[in-house]
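In what follows, a single structure is set out as structure tokens and then discussed.
All protein chains of the complex are present and in place, except for one that has been dropped.
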């Protein structure tokens, strides 16, 4: 076996950070050599996350003190508008970057600036970034120096739509609705009131109905696959009282003589990370808990010309850290499943 | 003050039964005189439900031993196909009946028999039963001898649609979608695996996508209000890991120049049990926890000709026991809010 | 009926504040005239807490803008070290004060200063304050101008011990252990990481094993009732993934020929707020959810000379806002149960 690559993680105290640490611990080809956190610099990873006691012998460092430029690849698990400042310098030094934040997801800079409310400081890198939806951009990811890992909602919604859009099977001028439900970890590990146990627990609500940052991201993906569909896309996210998990219920209209189950099954036949379930089944979020999987089922609405597509992921794995590792595997020519063998934890 | 009426509850060990007991304990005009349970006959209510210690001094009886015919009104909080056997005899003796089960909700007997999988044994009573959606059938309820309390999903979906359908504002031939999410108490207090803490907890899933018993019930209501709409109605229920609460996300197309917020606000202006919230808001289920309330908000999908209506209820209160008490209040000429003053419990 | 009294609430955006608002809404003798919040001044209560839409027509004010001195009584639902600054001026103006914070609970100023880490600014008021454990200090509360509402743990632990200590039945020199478990709302409505849904959910842990602020408070109560016991008192609090509720498991040694069930039953025979359950039963926290109740059961450890006492409260009601209202009722000569009639919400 060859030497493991050196991996750095910027912003490793959040949920996607600790999930990266969990997954990379089981990865045969990597050595995590630097983890950064402004707030926790000097603290041992194993003290901060007791779940990692005995697994890592690393200490959080300030980003400027960490030898990130000695890494083969650096993951950014930071809030938006952090990576865009530090990525160009790393790229110049030949370090590859996998950004889990939103900074390089949108190709259109004004759109990004509108939705994220700030000026983009490295627009050039945006042009070179590859959108890391692995099942869509596999070949481009192989050559990528910078990957923008898709958001959780975009992953959950785009994977089932991808084969249908690619074959141009959606009807134009009909609404395409994604009614999505997310676990609370999607809101990150920040002390905001709305994420408290006593606020999010035993409660259910929609949010961002008037506009959510993942809307333009999904539209960009749709637009790249079939024209005249993205404008009809409607997206309503909801917060559901669970820790991990995301569920999309998608209502769509298909052109006549389309068999969506067949199209999806063929497209994902050899995919280890997308599971097209039998017709009539309904995937539950826990069936992918902890795993880099998207499970999808398709059925026709009773007596209607509308199709209902159900899609589930673990928002922290296939919707974030797992997909990031999958991207790394593709970029470095590793077995695509390396480090991603975790069987879902049930119950 | 006049004498309180005598109230009986059949099947009082389930969640709607114990919720009726909670609400009726605070009701100034009633005296619960009989509670029945086949399984727990002989057990004191306060021993079975310690939350009611000091509140009730009653013992569960077998239905045949309870003096139900001495009651002024009897609530049936039973599984389907129980009430239809016992109700006719009670009606004949002049006892009024409020049925929380599904037995008298559907006017079309073959439809009922198809969805509930058994022969209806008192079809005549069906014809006389009033569908107890109070905000729709207020006058008929006043005179009713038998009320069929609507199901929880039908209540949550019908209340926001009612004013729009009544004014004929929905566009024909467009999908009308209700993506609904229910807390686990909606499944009842039965030992089925799917309702276990370790199955329903930290999990989210759709169910009944291919057909749910509340679908024909909602269609019947739609049909009675605006024609040519019910056939386009799509209903997908989901199970969400909370105890109480139900959330409907409704996607609808309206005729030009329709202001749904205005229509709903006017319709429910004087209603103590339906709260139309300001535009742009999103109701959360806990804002009605324990209360006989439906909160609704309306907004347009960004850049689309589709409206999104959000509606929440406590499935055990406005979706069951609370609405049952509201029906009783109307039937007996009590203050409609009697016994229903509970301020929502938050957090 | 006489005119309602005027009530003010300082710090009404926390969990004890909103719980006070819920309880006082149903109180026949009060009129809430002022609610304060530094952070939310200018916001309507009904906008901030949609659960209170239609219930209150009040706007949060800065404390200095609110006419607190026009109130008959002011509740402080603030973090510690706030009330002690503002209370003396209110008392001087003849306003009675019920403080839900810790500022006036400990009679010994150095002890308070040690545990709360700051200088006490109104030690004189401490001397006049009555410790508001209603079942212990009923008569003193009647005359009180300032009541210090007990902490949640002290309430849950002291109520079952009170009758036994009062009769001097505990054995000296034996450990007296209170292993306590609290729902997350006990940590307040603050954005601290440990209270997040994804941190506190699906998790259980002890905390404060090396010392918790409620330890000296419970010791003070014990000391006032039976000597030579407080020093043997051990207190270990735990955080449990539920919203409301507190459970104490108390291990104690009693002098020979003591029947603790009999002593508790006699002591609380006429108490509407303390329920001594039959021997052998085990109270569950949800049996008091939303209600101003403490339920207690007692049993002997199998084959041992150790007694196990189980005690549950809703930490926000009998452990905070409900007990505060009970104190108010006693202070103003109202029916002690006024506003406290809520039947526990189950499930």
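Note that the chains are named A, B and C in the order they appear, and that numbering of residues resets to 1 at the start of each chain.
Please note the rule applied: a residue touches a chain if its C-beta (ideal position, glycine included) is under 8 Å from a C-beta of that chain, and two chains touch if they have at least 3 such contacts.
Nothing here was measured: the structure is a model prediction, and the numbers come from that model.
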Which of C:64, C:108 or C:231 sits in contact with the chain that's absent? C:231
Which of A:234, A:288, A:301 or A:320 sits in contact with the chain that's absent? A:288
Go through subunit B and note every residue touching the omitted chain. 15, 184-185, 189-193, 195-202, 241, 243
Residues of subunit C (touch criterion as defined above) contacting the omitted chain: 175, 177, 179, 181, 183, 198-199, 201-207, 209-211, 215, 231-232, 234, 236, 238, 240-245, 247, 249, 251, 280, 282-286, 289, 299, 301-304, 306, 308, 310, 312, 347
On subunit A, residues whose C-beta touches the chain left out of the figure: 15, 18, 22, 25-26, 49-55, 185, 189, 201-202, 243-244, 272, 275, 277, 281, 283-284, 286-291, 295, 341-347
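In the analysis below, only the chains that are shown with their structure count from here on.
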Rounded to the nearest Å, the gap separating the Cα centres of subunit B and subunit C is 36
Residues of subunit A touching 2+ other chains? 198-199, 201-202, 241, 243
